[in-house]
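For this depiction, one protein chain was excluded, whereas all remaining protein chains were kept in their positions.
Labels run A, B and C following the written order; every chain starts at residue 1.
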Amino acid sequence: MARKTMIEAIRDAMDVMMGRDDDVVVFGEDVGFFGGVFRATQGLQAKYGTRRCFDTPISELGIVGVAVGMAAYGLRPCVEIQFADYMYPAYDQIVSEAARLRYRSNGQFTCPLVVRMPTGGGIFGGQTHSQSPEALFTHVCGLKTVVPSNPADAKGLLIAAIEDPDPVIFLEPKRLYNGPFDGHHDRPVTPWSNHELGEVPEGHYVVPLGTSAIRREGSALTILAYGSMVHVAMTAAAETGVDAEIIDLRTLLPLDLHAIQASVRKTGRCVIVHEATLTSGFGAELSALVQETCFYHLEAPVVRVAGWDTPYPHAQEWDYFPGPGRVGRALLETMAA
Amino acid sequence: MARKTMIEAIRDAMDVMMGRDDDVVVFGEDVGFFGGVFRATQGLQAKYGTRRCFDTPISELGIVGVAVGMAAYGLRPCVEIQFADYMYPAYDQIVSEAARLRYRSNGQFTCPLVVRMPTGGGIFGGQTHSQSPEALFTHVCGLKTVVPSNPADAKGLLIAAIEDPDPVIFLEPKRLYNGPFDGHHDRPVTPWSNHELGEVPEGHYVVPLGTSAIRREGSALTILAYGSMVHVAMTAAAETGVDAEIIDLRTLLPLDLHAIQASVRKTGRCVIVHEATLTSGFGAELSALVQETCFYHLEAPVVRVAGWDTPYPHAQEWDYFPGPGRVGRALLETMAA
Amino acid sequence: MTEYGPLKLHVPEPAVRPGGTPDFASVRIPRAGSVARPPVDADAETIRDLAYSIIRVLNRDGEAVGPWAGLLSDEALLAGLRDMMTLRAFDARMLMAQRQGKTSFYMQHMGEEAVSCAFRTALLPGDMNFPTYRQAGLLIAAGHSLVDMMCQIYSNEKDPLKGRQLPVLYSSKEDGFFSVSGNLATQYIQAVGWAMASAIKGDTKIAVAWIGDGSTAESDFHAALVFASTYKAPVVLNIVNNQWAISTFQGIARGGSGTFAARGLGFGIPALRVDGNDYLAVHAVACWAAERARRNLGPTLVEHVTYRVGAHSTSDDPAAYRPKTESDAWPLGDPVIRLRNHLTRRGVWSEDRHRQTEAEIMDTIMAAQREAESHGTLHAGGRPSMRDMFEGVYAKMPPHLRRQRQMAGV
Partner (left out) sequence: MTEYGPLKLHVPEPAVRPGGTPDFASVRIPRAGSVARPPVDADAETIRDLAYSIIRVLNRDGEAVGPWAGLLSDEALLAGLRDMMTLRAFDARMLMAQRQGKTSFYMQHMGEEAVSCAFRTALLPGDMNFPTYRQAGLLIAAGHSLVDMMCQIYSNEKDPLKGRQLPVLYSSKEDGFFSVSGNLATQYIQAVGWAMASAIKGDTKIAVAWIGDGSTAESDFHAALVFASTYKAPVVLNIVNNQWAISTFQGIARGGSGTFAARGLGFGIPALRVDGNDYLAVHAVACWAAERARRNLGPTLVEHVTYRVGAHSTSDDPAAYRPKTESDAWPLGDPVIRLRNHLTRRGVWSEDRHRQTEAEIMDTIMAAQREAESHGTLHAGGRPSMRDMFEGVYAKMPPHLRRQRQMAGV
C-alpha cells in the first residue's frame, strides 16, 4: 500500500483496468499525450499506445457519442469530460442514448461506459469550472452516479464503474484531488499523504457501487454528504461538537437507502449537504426519501445546506461554497429544533 | 369570450403578442408553412410573413442558439421544440447561455426568450415522445418553468412568458391539447368546449408567473399537481371521496410557496403528483419544501406519486402513467396514515 | 464607407406549394453512365466533382450503362427486386394495420426501397448498420423475420423489444441493425465510434451510418464527420435525401450548398451522390464505399438522391405542404419499376412473373401477419407484461426499482 493523491488513485484505477482488460480505452480532450489538464491520464498513452489512450477533438458530444458506439461494439470506454460544466453538449448522448440503449434494445446492445468529470468549486474557476450537476444525472433512469470523497474510494469505485455493465457517471470533486479540503480556504490543506484514506491498495479491488460508508459514528443527528462535503461535514461536527453520524453516500444512484434509514431512525435528525444549487438538487431527493421512510422517527425538519441558487461566482467563491460555518449553523439549529 | 382548445389558446397567445409587438418572432421545426406538428403556429406565417414565423433546420441547438442571439439583440423569440424529448441537443444553450447571460454580463445582455415544448405521455408516443423533463429546468437558476393545465391559463401564462424579461421554459402537456384528460384512457375525453377553463378571454391578458390556483378547496389533504396531473387529481379526489385541496402550481419556478404552505398547514397532509420519473423529479423539491416549511403541521408523510424510474414504454403506457387509480390509493393511504 | 440599405432575412422556399404545378426542372440529372468511377484509393481532392453530380447506372431504356454497371448477376438482381417488392407490400399491409387500430404508428418507405435494399447487399456478416426509421429494407434484404418485425410493430407478447419501443424502431444485432433511436441523428456518431472500435481491435468489420436530409442539420452529423475524418474510421456515412423532412423541403437544411454530399468536402472525406432510385447504382456505390472502409482508407459520404412518395408517417398528410402530384413529377422514377424494366430488358423477367411474384409475396406477408396477430396487437390479445416494463433498465435491477415494481404489484 502507498499513499496517493486522489488524482493518482484515479489514474491507478485506469492503469489497473487497462492492464487487465484490452477492451478498456481512455480518451478525451488533452487526455492523450498531455495526460489531461488535471493529469489523471498521465503516462497512459506512453504505456498503452495511442490505440488505447488518445486525444480527441473538442466535442463532448463526439466523445460520448463515439464511446456509446464503442461500448455497443464491446469495448469499455472510460472517457473524460474536461470539466463537468462542459458536459451539456454530451447530455443528449448520455440521456437519450447511453442510458436507454439496454432498455430499448431489450439487451441486444448495452453500454458499459464510464464518463469521468471533475466537479465542484473552490479553485476560483468561476461559473464554468465549478458546477456540480449530479442531480441532472440522478433524474435519468439507466444511469448510475458516483461521487468519491477520497483516494481509496476513488480507485475502488472507478474500477467498479469500469467493470459495470451499464453507463456510470463518475464525478470527481476537483478540490479534493490534492487533499481532504474541508472548506477552510484560509488554512493549508492536509495532503492525502497525511490522511488514512490516502492509503490506496495496490492492484485490483472494488468498492461496490451502491454502498455508503459511515465516516463518523454519532447519535445526535445524521449528516448525508458526498464528495468534498464529507470533509466539510466532519469539520463542522468537530467544530460545533454536535455528535453527528456522517454518511458518505459515495454512490447517489443506486443509493444506499438502508444505511440512511438506519441512521436517521437512530438519530431522529438529518442534515443534507451538497455544493450544487439548492433547488431540485440531489438534496431534494434525499430529503424526500428520508421523510418518506423515517417520518415517524423525525424530531426536527430535515434541513438542506447547499450552494445558493445563483451561478457559481468568481470573486464571491467563499460566500457561495457551503463551508463548515454554514453547515455548523445548520447542525446547531437542527439540534435546537 | 370563446371556448378554445389548449392548442388554440396557445396559438392565440402568440397571435396576440405578434400583433402587439413586432419584436416577437416564432420559429422551429415545421413551425412555418405547416404550422407545427401539433398546429400550434398554424396561420401565423400567412398572417405575419416568413420574417416573423419560419421553418428551421432540424437542430434544436441551432433553434435555441439563434434565439439567444436574437434575444440579446432585442427581439422576443418564442420558439418551439417539436417534443420535449428532443430538447437535449439544446440543453447547453439553455443552461449555459440563456439562463446565465443576464448574470454573467451584469445585465448588459439579457435573454427574453420562450422555449415551448409539448410534454408528457398518453398518446402512445413511446419513450421519445412522452417525457416530462421539468426537473432538468427547475435545477437551473436563471430559468423560469411553466406548465399550464388548461386553455385559459395556457394563453395567459404564455403571454406572461413572452413578456417576461428572462428565459421561460413553457411545457405543454400534449395530452391536454384537446381536453382535460384525467387518465381514464378507456373513457372519452370531455372536449375543452365543455369545460369552464376552455373559456378563453379575447385579446391580451396575463396569468402572472409564480401564482398557483386552487382547483378544488378541501380540508383533509393537499394535492400538489401541475399539467395533466391536475385533472387526474380532481378525478382521484372525486372517486375516493377524499376532501382534498388541489393546488395547480402552474409555475414551478418561481414557485407559489405561500399557497402551498397555507394549504398544507391547514390540511396536515400532502400528496404530490407528477408524470415525470420519480427520482430527482420536481416532486422531490416539493416534498423537501413542504417538509421544511410545514414540518410541525404534518400528520402523515408527504407522499409522491410519479412515473416509474424507467423509460416511458410504448405498450405499457397505461401501466406507467400515474392515473386516478394510483393517485387515489395514495390519497386513501395518506388519510389512513 | 458607403451607405447600406436595410438588411433582409432570406428564408428559402420550395419551388411550389399545394395548388401549384410540381416542377423539378432545377434538379440537374446527369445521364446514366456519365460519371467516372475512380479507384477506391483516389485522393478526396481529386474527386470533389462527385459531390455535385449523380452516379446513375440504369438509363431510360432500362439498360445498365457506364463504369458503375456490371456488378450484379441476374440472381442478385432478381433477389433485389423481390426485396423491394416485399418491403413495399409489407409497408402497405402495416399501414393498413395501423389504420385498423392494430398499432399506434407506422412509417413507410414508398419510393425509397432501393436505398436500403441495395445497400445491404454490399455488407458482410459482422458489419453494423446504424439506421434511421426508414431503412427496414436493411432487415428485409438480410432475410430478417417478417413476423418479428410485425410483432415489434404490434408491441405484442412476442415483440422482441417487449413493447418498450415505438413501432418500426427495430433492433437486430444478429442482422447488423443497431437499435433505432427515436432521437434523430444520434446514431450517426455512434456508428463512427463502433467503426473506431473495430479498428482499435484490429477487426475487419465496418459500420454504416444512416441519416435523413433534414437531420444533417443536427450536431451529431458534424461530430460524426469530425471524428470520422480525424481517425479515418472504417465507416460509410449515408445521407438519404428524400427531399422532405416532415413538412420542410430540403432547401431549409441544405441552405446555400449545392448538395448534401458537399458537406463532406470540408473534411477531406470522399463524397458521392447516387441515384437512390437505381438499385444498381446504389449497390455499386455501396460496394465502392465499403471497400474503402475495409481497406482502411477511411470514411466515405454518400448522398442517396431519392423522393419520399408517402406521408412522413401515419401522423401527417403531405397534401398540406406539397402538391399532391409532386411524386409523379419526380424525375428519377420509381425504383421497383426501374429494376423491373431492367430485368425485363435482360430477358429474365416478365409481366407474368411479376404478377405471380407479387401474389407470392402477398401470401407470405399475410401469413406472417396472421402469425404475428396471433400473439396480439397493440390493444388486443397478448401483450408484454408490466414486469417487462421494469426489467432491463439496468443489467441488475437496483433496489429502488425493485421497490417500485413491488408497489406496482407485479
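Assume a residue touches a chain if its C-beta (ideal position, glycine included) is under 8 Å from a C-beta of that chain, and two chains touch if they have at least 3 such contacts.
In this text the structure is predicted, and so the values were computed from the model without any measurement.
Asks: For the chain omitted from this view, which of the shown chains does it touch?
Replies: The chain that is not shown is in contact with A, B, C.
Asks: Specify the residue from the set B:L61, B:L176 or B:A315 that touches the hidden chain.
Replies: The one listed residue touching the chain not shown is B:L61.
Asks: Would you mind spotting which of C:R56, C:R88, C:R134 or C:K232 touches the chain that isn't drawn?
Replies: Missing-chain contact among the listed residues: C:K232.
Asks: Tell me which of C:G143, C:G266, C:P331 or C:P399 is the one touching the absent chain.
Replies: Touching the chain that is not displayed is residue C:G266.
Asks: Can you work out which residue in A:D22, A:D55 or A:E199 touches the chain that's missing from view?
Replies: Missing-chain contact among the listed residues: A:D55.
Asks: If the hidden chain were put back, which of C:S34, C:S257 or C:S385 would touch it?
Replies: C:S257
Asks: Of the residues in chain A, which ones touch the absent chain?
Replies: Chain A touches the chain not shown through residues 29-30, 32-34, 37, 50-51, 54-59, 61-62, 85-86, 88-89, 124-129, 278-279, 308-311, 313-316, 319-320.
Asks: Please identify, in ascending order, the residues of chain B that touch the omitted chain?
Replies: So the residues of chain B touching the missing chain come out as 23, 25, 51-52, 56-57, 59, 61-62, 65-70, 72-75, 89, 92-93, 96-97, 101-110, 141-142, 144, 165-166, 210, 253-255, 257.
Asks: Can you name the residues of chain C that touch the chain not displayed here?
Replies: Where chain C meets the chain not shown: residues 1, 4-12, 44-45, 124, 196, 198-200, 202-204, 206, 217, 219, 221-223, 226, 228-232, 234, 251-258, 262-269, 294-296, 298.
As a convention for this text, only the chains that are shown with their structure count from here on.
Asks: Could you work out which chain's C-alpha centre is the most distant one from the centre of chain B?
Replies: C
Asks: Can you check how far apart chain B and chain C are, centre to centre, with Cα atoms defining each centre and the answer in Å?
Replies: The computed centroid separation for chain B versus chain C comes out at 36 Å.
Asks: So the centre of each chain is just the mean of its C-alpha atoms; given that, what is the distance between chain A and chain C in Å?
Replies: So the centroids are 41 Å from each other.
Asks: Whole-Å distance, chain A centre to chain B centre, using C-alpha means?
Replies: 31
Asks: Among the residues of chain B, which are close enough to touch at least two other chains?
Replies: 85, 88-89, 127-128, 279, 309-311
Asks: Among all residues of chain C, which ones touch two or more of the remaining chains?
Replies: Residue numbers touching two or more other chains: 162, 164-165, 169, 181, 183, 219, 393, 400-401.
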